[in-house]
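Selected chains only, in their assembly positions.
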Amino acid sequence: MSTINPPKDPEADPRVKAVFDDIRQTRGSDFINNVWRYLAFDPKLLEEVWTDVRDLMATETLLDAKTKEMIYVAVSIANSCQYCVHSHTAAAKARGMSDAEHAELLKIVSTAARTNHILNGIQPPIDTVFDMEKAGNPA
Amino acid sequence: MSTINPPKDPEADPRVKAVFDDIRQTRGSDFINNVWRYLAFDPKLLEEVWTDVRDLMATETLLDAKTKEMIYVAVSIANSCQYCVHSHTAAAKARGMSDAEHAELLKIVSTAARTNHILNGIQPPIDTVFDMEKAGNPA
Amino acid sequence: MSTINPPKDPEADPRVKAVFDDIRQTRGSDFINNVWRYLAFDPKLLEEVWTDVRDLMATETLLDAKTKEMIYVAVSIANSCQYCVHSHTAAAKARGMSDAEHAELLKIVSTAARTNHILNGIQPPIDTVFDMEKAGNPA
Amino acid sequence: MSTINPPKDPEADPRVKAVFDDIRQTRGSDFINNVWRYLAFDPKLLEEVWTDVRDLMATETLLDAKTKEMIYVAVSIANSCQYCVHSHTAAAKARGMSDAEHAELLKIVSTAARTNHILNGIQPPIDTVFDMEKAGNPA
């Protein structure tokens, strides 16, 4: 049940078809999941979102693909996006995340959330040693 | 400016001293940052939080220490915890996160946030292929 | 599936009936959507929420009705309220929001979310020029 | 540093003065904290917010005043409102919350946050026994 009425024949629009073709080629699969079918209601938004996600997640960058998907899942959990949690957990698993790593991801996310709430409740002063502008980058 | 009045001489309490000693030994450093100094207002809560964080973040687990800190930062950003963002960004840098990796982390976190909000706005049906209960774990 | 057991015959309670009558008259429609049917479990809460929403959203104020609904949708997306996103997207469309405007709304909301997360991650000092208390209102 | 330029002499406006008088009388104190001094930039908004907060928090209702303030703090932590955490933690302490109860509040809030994130990550089906609409209210 969506707030959008997606086009019945999205690839009738050549801009949508170009994106869907690129999705299929990038992933080596004919499957187009719902996020793209619904975003097709506005071809420009579809193009922007796909390009942004593809260049970051489906392209070789500094971090490996599995790590990137796990970070993506972490943010999606904290922002309570059900669709995103499902799709990016599946993507992380497809990139090799084992059940044990999934459990560890949930452990990190939930421990972070726990201390986030404690510290937002206590609001201690931020140690000056954490000021990267003064300290410079320790790495 | 905190909601807590931290003890002036926290290590006068032997439970607090034991935690602080463990922090110093675990980290190989004499520096105790504010989160622990303020949590000392309740030794039991201090013990629980330190044990939880130590066993996950300062112990060898499946994921490497830098990756764990980057996931921790991601969640802390999404939950808008200023102290946590500062302390865990510093920890990630201390574990080897370069400026370029920091920029990529921010790129992943913010792209995830972008699509989280688009999909919470559209609410497309979740593809049945993402149902791990039916599909089994693809990994 | 709700946390509330709504009354089977809500208008048997005269306070509920008065609110439902006001909803029908304000909207010029016999349709009462679920939020009001479920809030009827507590007539006082129902009265307060309806009065608050009616006086702001169904009354002429400074901003036009379509703009108000679009802002309402934006907040509901960020707070991840599925029901609210659905009901206020429908309301915005009923007040004239086109598909293209809906796409632009999603673009603004998601771009804001993107920079919100980047800046919560970087935490730059707030420019003093933004201090309205010192600068006065530029408008 | 605020987004608002508050009036220098707020009580020159009789609507503001009436609210400030009511705050002083309700609280039995001459102190007016910043939220009200800044909201005075719009007397109508000031009136609405004060009336809403007063009728709920400074009036005898079902729950006792300390419990109400502790729930208020819990929500303010989860929504990351620094001012609100400070002001309502102070209010809870003024209504009798001890340091040990404060620590327990932080423990509950952070444990809830922990499981909130784990369950938003796992997304198990909601047990039908929790459907109050079918089950009726067990209390």
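Order of writing sets the chain letters: A, B, C and D. Residues in each chain are counted from 1.
As a working rule, a residue touches a chain if its C-beta (ideal position, glycine included) is under 8 Å from a C-beta of that chain, and two chains touch if they have at least 3 such contacts.
Nothing here was measured: the structure is a model prediction, and the numbers come from that model.
Assembly remark, whole complex in this entry with 4 chains visible in place, copy number of the identical chain is 6.
Basically, only the chains that are shown with their structure count from here on.
Comparing the centres of all chains, each the average of its CA atoms, the largest separation from chain A belongs to D.
The geometric centre of chain C is 20 Å away from that of chain D, both derived from CA atoms. For the pair chain B and chain C, the distance between mean C-alpha positions equals 33 Å.
Along chain C, residues 80, 85-86, 89, 106, 117 each make contact with two or more other chains.
Those residues of chain A that touch chain B in the shared complex are 1-4, 6, 31, 33-35, 37-39, 45, 49, 52-53, 56-57, 61-63, 67-68, 70-72, 74-84, 86-90, 93-94, 96-101, 104-105, 107-109, 111-127, 129-130, 132, 137-139. Taken together, the chain B residues at the contact with chain D in this complex read 1, 3-4, 41-42, 44-45, 48, 75, 79-81. By the touch criterion given at the top, residues 73, 77-78, 80, 82, 85-86, 89, 105-106, 109-118, 120-123 of chain B touch chain C in their complex.
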